[in-house]
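The complex is shown incomplete by one protein chain, all other protein chains being positioned as in the whole.
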Amino acid sequence: MTLLQVDGLGVRFQTREGVVEPLDDVSFAIEAGQIMGLVGETGSGKSVTAQAIMGLLPYLNGEICSGRIWLRGQDMRDLPEDRWRTIRGNQISLISQNPMTSLDPVYRVGHQIVEGMRLHLAISAREAHRRAIELMASLRIPDPERVFQQYPHQLSGGLKQRIVIAMGLCADPKLLIADEPTTALDVTVQAQIVTLFKETTRKFGIGLLLITHDLGVIAQICDTVAVMYAGTIVESGDVHSVFARPRHPYTRALLGCVPKLGMPEGALSAIPGNVPSVRTFPTGCRFHPRCEERRDCCQQAKPKMNLIGREIWVGCLKYDSQRRDCW
Amino acid sequence: MWRFMVRRVLLLIPIFGVVSVIIFSLVHIVPGNPIDNLMGPGMTKAHEQQLIEKYHLDKPIPVQYLIWFKNMLHGDLGRSIVEKRPVSELLMHHLPYSLSLGLTAIAISFVLGVSMGIVSAANKNRLWDHSAMLVALFGVTIPSFWLGLILILIFAVWLGWFPVSGSGTLMSLVLPAVTVGLGGAGLVARVTRVSMLEVASKDFIVLLHAKGLGKTAILLRHILRNALIPVITILGLRIGWVLGGAVTVEIVFGRPGLGQMLITGLYRRDYPVVQGAMLLLAMGIMLGTFLADVLYAYADPRVRDQHD
Partner (left out) sequence: MSAVDALETVAPPDNPWLRRLKKLTANKAGLAGIAIIVLLIGVAILANVLAPYSYKEQNLAEMNLAPSRTHLMGTDEFGRDVFSRIIHGSRISVYVGVVSVGLSVLIGVLIGSVAGYYGGWLDQLLSVVTDLTWSLPEILVALLLVAIVGAGLECVIIAVALTYWAQYARLIRGQILMLKTEVYVEATRSLGATDFTILFRHLFPNAIAPVLVAATIGIGQAIVLEATLGFLGMGAQPPLPSWGAMMSNGTAYLFISPWVIIFPGLAMMVTVLGFNLFGDALVDILDIREDTIR
């Protein structure tokens, strides 16, 4: 049974200036013990996807307007709020972007871990304390007993992030969503955290949705990858295949943007144009205004996901067998 | 925490020094000769010499100040010209009335104000929010003496529930305490609302939802706990403020508090009394500020470490 299945997800938000639809027809799947990377530029809709999976959209003036989400075979759409509360933190956990601001400044960090634990598990305070220390130790937090009693502002960025991870893991979730977990950290700390993710998810058989704009991190630990652009998935599949042989023009351009040692001077490329604002998504294929390979039909028809090979999906008209007239 | 408190106390000492200088100089700043100011009714030229000796008016001013200061430390604040009693005795008589009124009023301000603030923040921009904030606005802008008079009119004269004036009984405390309390409640409500909305938009709140915490638990255990930090400091300051700031309410309700003592002294040019009352009020305000700082450090762990 697939751990997480997302099918044709569309999301709608009410803003002051009207209704916007930041996500359209997003589909992917994650198995238990698998790490999937969700990559895209800022504004591509990655965080919104995470919020949708967590059922947090109503708190942000949003709602799912199309598609379905299945968690371990259970349909998550239209679940009542009290069911969601047993799922959040318990079956799905979210680790969010900035560890500096993810913790409540007035409570000790140990308390915040225990709080999450006792919310979902029927254990005593003493048992929760013991488990929390154990968890902290397994995340390689030095001197866990002392750190337990400290306040967030007394800890370094890397330590804080480990605490946030501990908070995420404390109630034995099946699925972990990490939203840009390394962006706010030093490079050396980044490497440690990333390795930690890989070890922990393997060890506990947890599925991990790793949201990031850092292609290097994806290459390091992800099994599969989904590339997002302007609220749609343009390419997804096994990470090695996608990175070695990107098919979607955007994926290719993205990978081409990363500077590599030994590159000839002057070869740094950028994708011309800007990421479209959520209110002014282009018609047809959302990438077509910036695409080098565009044809006329790209403006009219919205590409659907086409299966290439065994498990690569590409959302481009070029690969659509029904579009031979234009491609 | 202790080091923080000790440092705060040490800082107060020079401030108290400056304040005492100002209070002392009052007698010399107000229009009129200090001797004339100290002369009570029915005194003659002969008394003048006595007064000069007694109050050391022939010595240079800094010396006068030091003598006055030394006496103050011994609890000798002079005698009231009009009442002919030691000022310290008068202070001890008036202080309890101010304290009882002040503390009750602050309790009312806190309970009412925080409740209104929570209701407002939870119903942002809807009816409850606008209504509560309108009431809070009135609380802040209504002159307290007018509010007191209106309350007397409604609750003492027309309804007869409470006595019109007087002191010493619980019933006579209600209307004055409500009058002072409503003013503070308005301020507390506005600050609570702003603070709660600010905390609610912080990143860690989303994560609390993600943990699976319910809305009420998040509101009370996390948002409120963070939001009350600035509110508590305001209450600490208010304690000092309310001792003297309630003077009009004391007059309207006929309560013999410190404010009333001060203004009566001013009317009658009874300057030792004025100085004594001002000294006690200044001490109260400094204590209030100190309390506010301590409470702030207690409530916000980040501040504690800053000062250690």
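Every chain is named by a letter (A and B) in the order it is written, and numbering of its residues begins at 1.
By definition in this document, contacts are C-beta pairs under 8 Å (C-beta built on N, C-alpha and C of every residue); 3 or more make two chains touch, one makes a residue touch a chain.
Bear in mind that the values here come from a model prediction, so they are computed numbers and not experimental data.
**Q** Which residue from A:V48, A:L119 or A:L208 sits in contact with the chain not drawn here?
**A** Only one of A:V48, A:L119 or A:L208 touches the chain omitted from view, namely A:V48.
**Q** Touching the hidden chain in the complete assembly: which of B:G245, B:G276 or B:P301 does that?
**A** B:G245
**Q** Where the complex has a chain not shown, which of B:L51, B:A132, B:I152 or B:L175 is the residue touching it?
**A** Among B:L51, B:A132, B:I152 or B:L175, only B:I152 touches the chain that is not shown.
**Q** Counting contacts across the full complex, list the positions on subunit B that touch the omitted chain.
**A** Touching the missing chain: residues 15, 18-19, 26, 29-31, 137-138, 140-146, 149-150, 152-153, 157, 191, 194, 198, 201-203, 206, 237, 240-242, 244-245, 247-248, 251-252, 259, 262-263, 266, 278, 281, 285, 289.
Assume only the chains that are shown with their structure count from here on.
**Q** Averaging only over C-alpha atoms, locate the centres of subunit A and subunit B and give their separation in whole Å.
**A** 54
**Q** Provide the residue numbers of subunit A that touch subunit B in the complex, in ascending order.
**A** Subunit A reaches subunit B through residues 54, 56, 59, 84-90, 93-94, 96-98, 101-107, 115-116, 119-120, 151, 153-154, 164, 167, 171.
**Q** Under the definition above, what is the set of subunit B residues touching subunit A in their complex?
**A** Counting only subunit B, the residues touching subunit A are 202-204, 206-214, 222, 225-226, 229, 299-302, 305.
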